[in-house]
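Okay, structure first, notes after.
Selected chains from the complex are presented in situ; the others are not included.
By written order: A and B. Residues from 1 in each chain.
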Amino acid sequence: MEQHMHRIEIVTRGRGLVAITDQVCDWVKRREIGTGLLTIWCRHTSASLLVQENASPDVRADLETFLARLVPDGGAGRYRHAEEGPDDMPAHIRAALTQTQLSIPIAEGLPVLGTWQGIYLWEHRMQPHRRELVLHLLGERT
Amino acid sequence: MEQHMHRIEIVTRGRGLVAITDQVCDWVKRREIGTGLLTIWCRHTSASLLVQENASPDVRADLETFLARLVPDGGAGRYRHAEEGPDDMPAHIRAALTQTQLSIPIAEGLPVLGTWQGIYLWEHRMQPHRRELVLHLLGERT
């Protein structure tokens, strides 16, 4: 059994989804682990991870619209935590309702994603940020 | 340390919860892994996993009612992604707010579920579907 660790930095362009499937799968593939378990950890509390439909941009737009309505931005005393801007507290709530971590089984050298599944980093702040993910891979060579 | 992988197919009857605790625990038990980690991965973006109260059907009915109100079905231009039916986009949102993956420690050959915890596949589409789960088990024999 082997372990591999890797840190990747994602530069976001403000609120929205950033596809990371290719970057993650490429790293896994090069480790040549036939069977194992990949864990992705997001080291932030105002960005999170999402597994979602990789085909239609409309799905991602609707997800963004839904979450923005569910968790309204701050201002006018809506949140107690307001000193970091009207988008900071909603970013924490959005992160709490989605995932900070994903663990995906590896078979034949790759994550067992379904045909339509993509992995995304969800930036919840309005401004661009540098986000750090830790990848941990555990498994055996084929 | 050993690894085991298994794929199971769940046939759903449309929107609602399908108990998978017994099927998952039976497979784990037969692997005879004393201590380890089980990961369940749902290979879909319109169905998800849930750990919930296994006793009262009312709890599951209330969960369904709550989520249906929180994420209304489509129609009348509510969602941009509408071509796959009024229940497809809400299914993606419902999946985003729940779990695609669960990892459960194994002790004495079984997942360490609490007394009242059951594992469910949550079908979010209105029509019956065939859903595929991947089980990954890592651990040592007693």
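Everything that follows uses one rule, which is that a residue touches a chain if its C-beta (ideal position, glycine included) is under 8 Å from a C-beta of that chain, and two chains touch if they have at least 3 such contacts.
All values derive from a computational prediction rather than experimental measurement.
K.L.:
Whole complex: how many copies, 2 being shown?
P.N.:
3
Criterion: only the chains that are shown with their structure count from here on.
K.L.:
When the centre of a chain is set as the mean of its C-alpha atoms, what distance in Å lies between subunit A and subunit B?
P.N.:
Roughly 20 Å, centre to centre.
K.L.:
Mind pulling up the subunit A residues that touch subunit B in the complex?
P.N.:
Its residues touching subunit B are 1, 35-37, 50-53, 56, 58-59, 61-63, 66, 70, 97-99, 102-105, 107, 112-117, 138-140.
K.L.:
Spell out the part of subunit B that touches subunit A in their complex, as residue ranges.
P.N.:
Its residues touching subunit A are 1, 3, 5, 37, 39, 41, 43-45, 70-71, 79-81, 89, 92-93, 95-97, 99-101, 103, 132, 134-136, 138.
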